[in-house]
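Working notes for the structure below.
Only a portion of the chains appears, each positioned as in the full assembly.
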Amino acid sequence: MNQTLVGIVIGSDSDLPVMRTAMETLSHFDVGYEVKVLSAHRTLQRTIDYAHGAESRGLKVIIAGAGGAAHLAGLIAAETTLPVIGVPLEASPLQGWDALLSTVQMPAGVPVATVAVGKAGACNSALLAVQILSLQEPSLREKLREFREDLARQVEEKSQKVERELPPSS
Amino acid sequence: MNQTLVGIVIGSDSDLPVMRTAMETLSHFDVGYEVKVLSAHRTLQRTIDYAHGAESRGLKVIIAGAGGAAHLAGLIAAETTLPVIGVPLEASPLQGWDALLSTVQMPAGVPVATVAVGKAGACNSALLAVQILSLQEPSLREKLREFREDLARQVEEKSQKVERELPPSS
């Protein structure tokens, strides 16, 4: 699918190391994405413009990762009807609790699809985007099934490795 | 759309009063849904069967609401590649903190799109489902825009009412 279908928006370039997992996961599925640094508080108008233009530019899903009082995902969600996925990041001494609550506790009317704090959430934001896209694109559904089988296989291999190292003790 | 596109799954019939908001919201958008009581712990096999059959039965999105150690959304998400939306409910003395963390903190590989604890989350789970469905169905996108405009109008009317009651004090 040589189209940019997912917009990844991060609140600061310091969020890049964690959010890179989202990009790698989308690449794995050959889903086109773009990356922007946008700030709900420092570049509000650009963020709104981005949200407004997203649909007409062909984006289908937006992923927003931010820390602290993380308003980025909620703000974008307020200005588009595309599904918006929020990734709470650990960016203050409060260890992500602030980002989690600021992202997930949206008022009735404007949902943000929130995933786990940090790296696991970054990965899952991409998978959720692929799952949404696969509703229209059966080939993605197939790849998702393979991905899940791969995951299962990896767990199984790890189990076998552990079982070899730690055979039943009796 | 006279098709059942959304499956709403609740962990207990005591969750119905809160989750009814999701149903009313889907009805508002004329999106077909079905409701099941399923328990990740008490009826695991039925829950898995439900997840396995969801896609072939034509469902596009699954909404799961549960409280306490809320595994329902995560379990279904593990067994389908459809997008799964989790609504954490307040069902223990810990006021929904347990349901929130059990739902949102999924490991990399199996995302749950988590929304707010309780009623606001129930409403938003339906809206998020509609937003996902609208990627394929332009008429839903139009209705979403109207819904948002209605919301805005309601806020504006409330503001005017408040401003009439509380005119500038000086």
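Per-chain residue numbering starts at 1, and chain names A and B are given in the order in which the chains are listed.
Following the convention adopted for this analysis, a contact is a pair of C-beta atoms (placed from the backbone, for glycine too) under 8 Å apart; a residue touches a chain by one contact, two chains touch by 3 or more.
Note that the structure is a prediction, hence the values are computed from the model and not measured.
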Complete-assembly copy number [criterion: all chains share one sequence; 2 shown]: 8
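The definition used in the following text is that only the chains that are shown with their structure count from here on.
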Length of the line joining the C-alpha centres of chain A and chain B, rounded to whole Å: 19
Parts of chain A lying in touch with chain B, wherever the complex brings them together: 21, 55, 60, 81-83, 85, 100, 104-117, 119-120, 123-125, 127-128, 131-132, 134-136, 141, 144-145, 148, 151
